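A single protein chain has been omitted; all remaining protein chains appear in their positions.
Showing chain A:
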Amino acid sequence: MLGYLVRRILAAIPVMGVVALFVFLLLRLTPGDPAAILAGDNATPEQLERIRNSLGLNEPIYIQFYTWIMKLLHGDLGVSLISNVPVLKMISQRVEPSISIALTTIVLSILVAVPLGVIAAWKHGTWIDRCVMGLSVLGFSVPVFVIGYVLIQVFAIDLRWVPVQGFKSISAGFGPFFERIILPTCTLSFIYVALIARMTRASMLDVLGEDYVRTARAKGIGETGVLLRHALRNAAVPVITVIGSGFALLISGVVVTESVFNLPGIGRLTVDAVLARDYPVIQAMILLTSGIYVGVNLVIDVAYTLLDPRIRY
């Protein structure tokens, strides 16, 4: 198991290396002088020369890559062209809201979707099943921002239960943190719940037809035991896969949600950077999201081996 983990982590290094190379080339291969792109339209020749020197653009390209990657490994992601603040600092300042929403969304979605899927499969063909599936179609088809605005209208403006927007760090106390995070989380969870519930139901339906479920029933075990101990664990692998690949959805969803609820997260940082062509920030964000993705995949692969003893690498 430990050996497998080490092998998987080692295997992640070349993947990240390719990502880093891509990010590096993104700027170098853009048509025109990177320095001119970085400096913008109104730069003076001195400014251009300064940028060239600071980026080492006068060096051969492999030396440039080496220097860049060494800086990267030391945590130096460069300096924002717009604000002149180190990129690492910008990200670390704004990472908390995004991570908070992502984690609460995943936890909430799993807590809601898995039981829904299990019940829908168990009560297959009944009105309960149809309700869950109907809800799931709704979750898929309504855009995130629409759900967001509807929730704001109802719970923040009409009912006045929670603030309309903003973010409070969890260090400021759980109450303020919770009342501001709850609406964005619900908004983002909708599509995720739809996805996971659907997959759980389909996977459970498959497993409930298996011989070992019949064996479990023949042993005189109660329905709960049959569903949870025998069926759910076997149905988990495809569900875990969906939770993982849903991360891509989550990352793009965070961007929209942050805009709707005016949260100072990295999603909005990215959008702003793209609009302002703030290349160092864009590069850092690509690296970060790729890193998260590789990490999530690693966790999922390890989860497979824990769930199913037949899966060995």
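The criterion applied here is as follows: a residue touches a chain if its C-beta (ideal position, glycine included) is under 8 Å from a C-beta of that chain, and two chains touch if they have at least 3 such contacts; residues count from 1.
Here, contacts and distances are computed from a predicted model.
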Protein name as given in UniProt for the chain not displayed, "Microcin ABC transporter ATP-binding protein", "3-isopropylmalate dehydratase large subunit", "Branched-chain amino acid transport system permease protein" or "Carbon-monoxide dehydrogenase small subunit": "Microcin ABC transporter ATP-binding protein"
Sole contact to the chain not displayed, among A:29, A:218 or A:275: A:218
Positions on chain A contacted by the hidden chain, ascending: 7, 210-212, 214-222, 225, 229-230, 233-234, 307-310
